[in-house]
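A single protein chain has been omitted from the complex, and every remaining protein chain is retained in its original position.
Presenting subunit A:
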Amino acid sequence: MNPLNYLNPMEQQLCNRADLKQIPIAGNIELLPLCNMDCKMCFAKMTRDEMERHAPMHSWKEWLSVAEQAKDMGMLFLLLTGGEPFLYPDFKKLYLSLKDMGIFVSINSNGTLITEEIAKYLSENPPRRINITLYGASDATYQKLCGNPHGFTQVMRGVELLKKYHIDVKFNCSLTPYNKHDFNAICNVSEKLDIPIEFGYYMFPPVRENNIGNEKYRLTPQEAALMRVKIQKYQMKDEFTDYADYSLAQYHAYEQKDVYVPGFTCRSGNSVFWINYDGTMSACSFTQNPLISVFENDFSTAWTQLVDTISHTYLSKKCHECKKRILCGRCAAAAESETGNVSGVPDYYCQLTDAYLQYLYKIKKGEPIE
């Protein structure tokens, strides 16, 4: 989960400086695991009973104290997520207090619970952005994937309110076996509403207890590769063929010369943190080592331990030396969630990248991809 999408050059420079100094410039706080929907692939959702058995929610004042400590260490960007954050008791109090601290707050929401009252207070205290996950382009798809027969209608109503109040919205969409047929229709919704969309073709396997055993929660590696191509084709339009040529040329010319060093390939655990609803800090929502409580310790202690662990963690040497690395989207979280070990080789990604490479060759030869 990246709280730093769409950085402008100045923000990029700040984040690069934070990387060098290992300052927690950006964070994610998962406020609660409860949600009003029941998405088949969700890694976070718990029922209230499951939540109570695992750990209680923390109060808004506790989270505010964590945010104050993070701010003192340099946090500038914070993403509030869940579960569904608008179900969090006292969300408004927490949100407004964070805004008063000079933090750029973004919100991840499913968009179904946005009311006029919410849109109004957000417009008076604008977030950096609301990221709305768009699960499909019809109520039928929402019913199938999220168990909510009115989901699409509710999201469209929420988006309409956010637009009415001039709040910056972005769509996120993860493609799964349940909504891939909606791809073109989802693109149309994004265009019609003039809201940018970011697609995900890769779904992490569950690292928590829920969702285990659900084989259909994600695309096969081959399907994911095809969706990757389709997404790129949609984003680049006429330039996609040139891009495919360029990618192949880059791949053929690629020689691995980087030194094999410890640390993740992204900012997680270096200048970005994740805190689960139970208060455990990790580098990313999909990594479990280390997990350090920000309530049993303080934020600074948790951050220092996290950075120390990640800066001594090696990803797979085989992946590091792989020529296909230049085309591969694997990361520490994928390695850990696919193999149970951050230094493991995530075979799903190997298959996905192999299939993607074959698609690039087909495109170069002018052959159909389907």
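In the analysis below, a contact is a pair of C-beta atoms (placed from the backbone, for glycine too) under 8 Å apart; a residue touches a chain by one contact, two chains touch by 3 or more; residues count from 1.
Keep in mind that, in the parts below, contacts and distances are computed from a predicted model.
What protein name does the UniProt record of the undisplayed chain give, "LrgB family protein", "Helicase XPB/Ssl2 N-terminal domain-containing protein", "Putative ABC transport system ATP-binding protein" or "PqqD family protein"?
Missing chain, per its UniProt entry: "PqqD family protein".
Of the residues A:Ala18, A:Ile107, A:Val155 or A:Leu306, which one touches the chain left out of the display?
Final answer for the missing-chain contact: A:Ala18.
Pick out which of A:Asp38, A:Glu52 or A:Glu124 touches the chain that's been left out of the picture.
Answer from the full complex: A:Glu124 touches the omitted chain.
Contact with the hidden chain only, please: which subunit A residues?
So the residues of subunit A touching the unseen chain are 8, 10-11, 13-14, 17-18, 20-21, 23, 25, 74, 76, 96, 99-102, 104, 123-126, 128, 168.
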